[in-house]
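Of the protein chains in this complex, one is absent; all others appear in place.
Labels for the chains are A and B, by order of writing; each one numbers its residues from 1.
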Amino acid sequence: MIKLFSGKSGGHDNFSVNNKFPHPANMRLSTHSLSVYIGGNPILKHVNVEIPHNKITCIIGPSGCGKTTLLRTFNRLVDTIEGVKITGVVQLGDRNIVTAGPSELTEIRRTIGLVPQRPCPLPMSIYDNIAYGCRIHGISGRKKLDAIVEYYLRAVGLWDEVKDRLHSPAGKLSGGQQQRLCLARSLAIEPSYLLADESTSALDPLSSRTVEELFVELKKDYSIVMVTHTLRQAKRIADHVIFMYLGEAIEEGDADQVFNNPRHELTQRYLDGGFS
Amino acid sequence: MKRSIIEEYLARLFMYAAVAMVIYFVASVVLSVFMRGFPLLSWEMVSSLPGGGFYMGGGGGFLNAIVGSLYIVGGATVLGLAISIPVVFFLNVYLKPGSRFAFIARLAYDVLFGIPSIVYGAFGFTLMIYFGVRASLLGGTIVVTLLIIPIFIRSMDEVAKTIPTELMEAAYSLGSTRWETIAVIVRQIAPAIATATLLSIGRAIGDAAGVMFTAGFSDRIPTSLTQQTATLPLSVYFQLQSPSLEVQDRAYAAAVVLTLIVLVLSISGRIIMNHFSRNKIQ
Partner (left out) sequence: MFILTISSLLLVVAMGIGLYMKASPILHEHSLWDLLSASEWKPMKNQFGFFPFLMGTLWVSGLALIISIPISMLMAIYLTEYSHSVVRRFVYPFLDILAGLPSVIYGVWGMLLIVPWVSNVAAPWVGRNTTGYTVLACGIVLGVMVIPLLVSLFIEIFSNVSHELREATFALGATRWQATKHVVLRKTLPGILAAIVLAASRVMGETIAVIMVCGNLAIAPNSLLDACYPIPALIANNYGEMLSMPLYESALMFAAFILFFVVLVFNLFSRLVLKKIEAQ
């Protein structure tokens, strides 16, 4: 794979492909007594968690425990569900994500990127898939965008595979390629946080491994929050673990500690395969 | 504020405007017809034949058109159901899913659904000339039947297609024959048959271009299949062309009756659909 993040690229003196948006320093992401109701039913109950910087945080727990809802509250994608109600606070720097207005929201979603569950390229060319996010956040100019597209396609190891067909539809790529493209698309708007909702579950083992390795590489520059169903994957790559059960964050801590020496009985039962 | 946010609000504004316009159009159409015609409506209008020729005025009502429309719609609905129910079963039970023939058949019904009623009328008319039949209740009924068959088939097929194959397989595995399976399906699509019927009646009773050639027009209630007959839409259309204000009033009153019938059909159609879709296996 091409060397990742080799600093500036493209030879533009006054423009840096990976430092094009303002980055407030040290934006902490945490929740305080966060509850989410859908149609009156509590999905999350008073969740208090904090996402550490430059680490991979895995949210684990049996299905239906609210993992995905928690993840989607961080960038307010839960809004797309009808009848949703959020109480409590999701703090990002000095902002409360829960009460953000539409203009703030677009900014928050730029800061907290998402890698979807299944690869879903936008109905555009490979090039435009990467450039789209930058365009809607006000970056224009052919040369700048060219440099950005190349930089991020290299970052996910896709450049050599697609450089001759940048303007063909993204839908023609293979599943694994599409997922890396989606990752590059999320990275191109320079989020500080990266949310991944079982982003390898729809891929074949080989592509899945490639994407997983990418995540490990990326934690140098990003704070990654992952939802995963496979405990093995979490054990392979997690630095920090949040265990959820029935809408509550039961245990949170360092991966070593949670996996080897869980404080809570429920966590132990889950790790032992007590429920799936 | 950012440009994208302004654009968002503008887009929303236009959407609200579009929805408001559509609601306004509905209200405008229904109310304009009602306000003009409702005061003129009387028991005499709906219960008596036009006196002194429909064009000339001279009292009376448009019972001829009401009865004519009922005859045609009743006949066409019965004939249409008799033809389309077997077709829907054939498409869904006897043909395998993904069959090429079923694909072509469905396409053909889609196309037939799109063909304007004036073309049905013209075609029906050429057929009638060919067979030596003159404009009559029979001719009108046949053309309206042809017109509503695609509606019947399409709307019933839509529901029949969603019947899970497991359900049919379950029926088979219990040792039932295809005919018994059909009974299972009938229970599943009964509400669809009901809504399709209402929909088709609505379309059939409102159709004017198809019956213009084929049913003709008459001031009397037909007593046999070979006599010409009036229909509600045509009685609205023809009477509006009359120079006599009295006859025009009769047209507006007939328009109110027609609108009322169609409103009742469309509202009960939606109620049936909502009611049944709750306890139907999806």
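Basically, a residue touches a chain if its C-beta (ideal position, glycine included) is under 8 Å from a C-beta of that chain, and two chains touch if they have at least 3 such contacts.
All figures in this text were calculated on a predicted structure; none of them were measured in a lab.
*Asks:* Among A:G66, A:G88, A:G133 or A:P262, which one is in touch with the chain left out?
*Replies:* Within the whole complex, the residue contacting the unshown chain is A:G133.
*Asks:* Of the residues B:V78, B:A108, B:A170 or B:A183, I need the one that contacts the missing chain.
*Replies:* Candidates B:V78, B:A108, B:A170 or B:A183; residue touching the omitted chain: B:A108.
*Asks:* Which candidate, B:V78, B:A170, B:A183 or B:I267, sits in contact with the chain we can't see?
*Replies:* Looking across B:V78, B:A170, B:A183 or B:I267, the contact with the absent chain belongs to B:I267.
*Asks:* Can you name the residues of chain A that touch the chain not displayed here?
*Replies:* Missing-chain contacts on chain A: residues 75, 77, 80, 82, 102, 106-110, 113-114, 116-118, 120, 122-124, 132-133, 136-137, 182, 185-186, 189, 195.
*Asks:* Quickly run down the residues of chain B that touch the omitted chain.
*Replies:* 4-5, 7-8, 11-12, 14-19, 21-23, 25-26, 28-30, 32-33, 36, 83-84, 86-87, 89-91, 94, 103-105, 107-112, 114-123, 125-127, 146, 149, 153, 199, 202, 205-209, 212-213, 233-234, 236-237, 240, 251-252, 255, 258-259, 262-263, 265-267, 269-270
What we mean here is this: only the chains that are shown with their structure count from here on.
*Asks:* Across the complex, what residues on chain B touch chain A?
*Replies:* For chain B paired with chain A, touching residues are 1-2, 4-5, 8.
*Asks:* Give every residue of chain A touching chain B within the complex, in rising order.
*Replies:* Spelled out, the residues of chain A in touch with chain B are 102-103, 106, 136.
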